[in-house]
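All protein chains but one are shown in place.
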Amino acid sequence: MATIVPFGPQHPVLPEPLHLKLVLEDEIVKEALPTLGYVHRGLETLASIRDMDQMVQIVERVCGICSCIHAHTYCMCIEGLMGIEVPQRADFLRVIWSELHRMHSHLLWLGLLADAFGMESMFMHAWRIRERVMDVMEATAGNRVIISVNKIGGVRRDMSPEQLRWVLQVVDELETELDKIKAVLTNDYSVKKRTVGVGVLTYQQAYELGAAGPQLRGSGVAQDMRMTGYGAYKYIDFAPVVEKDGDSWARTMVRFRELYQSIDIVRQLIAKIPDGEIAAKVKGKPTGEIVCRSEQPRGELMYYVRATGDKYLDRVRIRTPTFANVPPLLAMLPGCEMADVPIIALSIDPCISCTER
Amino acid sequence: MAFETMNLVKGQLSSEVLALKNKGYRFVTMTCVDLGDSFDLLYHFDLDLKLTHLRLNVAKADRVVPSISGIYFAALVIENETQDHFGITFDGLALDFGGHFYLEEEVKKFPFCKFTVNKAESAGEGA
Partner (left out) sequence: MGFFQDLLHTSRVKSPWLIHFDCGSCNGCDIEVLACLTPVYDVERFGILNIGNPKHADILVVSGTVNPRNAKALKNIYDQMPDPKAVIAIGACGTSGGVFREAYNVLGGVDKVIPVDVYVPGCPSKPEAIIDGVVLALEKLKKRRPEKDTEPLVADLKKAREFYENREDRQVTR
């Protein structure tokens, strides 16, 4: 006989409201049905009452965790439509802040995962390390989470050489701290017990279900939007982090290795950052349609903007990575045990405010 | 125009999407744009970091489009969202929330439309 168990919206492992209706037979999940809409605000419609400069602040609040990357992608769209050449230094600064966001997001997620399998001390340590990144954001941009550095044509703030040197120092500290966590994470019996072989998504499934980001790379597909070379990524050497197994453990390792990758990218950026202007002049109104993509901590982010030369933009459409990762989640849940549901749900790094906007 | 699109009519949609799937494309998403008197549905597909776009124009009067969720299961999320926001009905949707994917019953209008459509009316049309 099938039992239906509701999971969420208010659930201890989820910081955000996601509701899953789980159809169980004994302990085995047979089917999972999602209910979304708890965080739906409809902010894409705000494009019709806010002009394109104000929209930068709105899109930053699609998701507080990766706000900088949202604003960056939105600005890329408008700049593409208007043919604005962004100064090189601004591109570098945008990407430095983006990579800092990626680090704090992955550390945050690592903490939540540890919390989900009851490893309270790792949760605390991951978040303690993360605070170093938050300090950098606060010192360089004035706010901890939503840093509002992007504007159309460039960035609002510059980083002084002292600040850049300090960022390098913080990044070094981070690396030492991560090495300490790595030993615990990779050698611990209970971590492996909870994640290895749980929530398997094969290469074929991941690709066909349109998974994005670490979810896709954890299943062996080497796709990273940063490879398209937007912003300052074209000046940087890096290879996408790929794991073959497609289980929760593989996704954990993708994110953990991406932390090291981000550290490396920040070092390269700071070594190569050119001097010069940080913002170009913006004049006129955009017209036309454009699609821009970028890589968020959670995966591929896509913006579609349509403008008609009016004061307001005609349509802004945001496709966020978690939105793409919901179908793979629904495919992974059937067949797993009830006790594994929180780990599987967390292993896609769900960001519900992104998904629903 | 910042990107090229392939314009389609309704009958071609399923066969074109199936052809793209056989070529190994990954479904990225769909975008619905209200043009005032009609809708544009843009389907975005990815292959090796290159995007391909299909454009389907839907008249304001008939808002029924064949669903591609049978071909790409991933399309069901965005198709349900479009049902909520624009009142377009997708025929053969794998998991149909009936226009209440995001929105509660209290919300009577399709919020993203520039013209006003009453929900009760459209439900009648869909039936």
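Residue numbering begins at 1 within each chain, and the chains themselves are lettered A and B in the order written.
Methods note: a contact is a pair of C-beta atoms (placed from the backbone, for glycine too) under 8 Å apart; a residue touches a chain by one contact, two chains touch by 3 or more.
Keep in mind that what you see is a predicted model, and the values were worked out from it rather than measured.
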| item | value |
| --- | --- |
| Per the touch definition above, residue among A:Leu20, A:Ile58 or A:Ile278 touching the missing chain | A:Ile58 |
| Residue in contact with the excluded chain [from A:Ala32, A:Leu108, A:Val136 or A:Ile273] | A:Leu108 |
| Residue numbers in subunit A that touch the chain omitted from display | 9-12, 15-17, 37-43, 45-46, 49, 57-58, 61-65, 67, 108, 111, 123-124, 127-128, 131, 134, 144-146, 351, 353-354 |
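Following the convention adopted for this analysis, only the chains that are shown with their structure count from here on.
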| item | value |
| --- | --- |
| Cα-centroid distance, subunit A relative to subunit B, in whole angstrom | 26 |
| For the subunit B and subunit A complex, residues of the former touching the latter | 1-3, 21, 26-29, 31-34, 42, 44, 49, 51, 53, 72-74, 76-78, 95, 101-104, 111-112 |
| Residue ranges of subunit A touching subunit B (in the complex, touch as defined) | 33, 36-37, 40, 42, 44-45, 80-81, 207-210, 223, 225, 227-228, 288-291, 293, 300, 302, 304, 306, 314-315, 317, 319, 323-324, 326-327, 331, 356 |
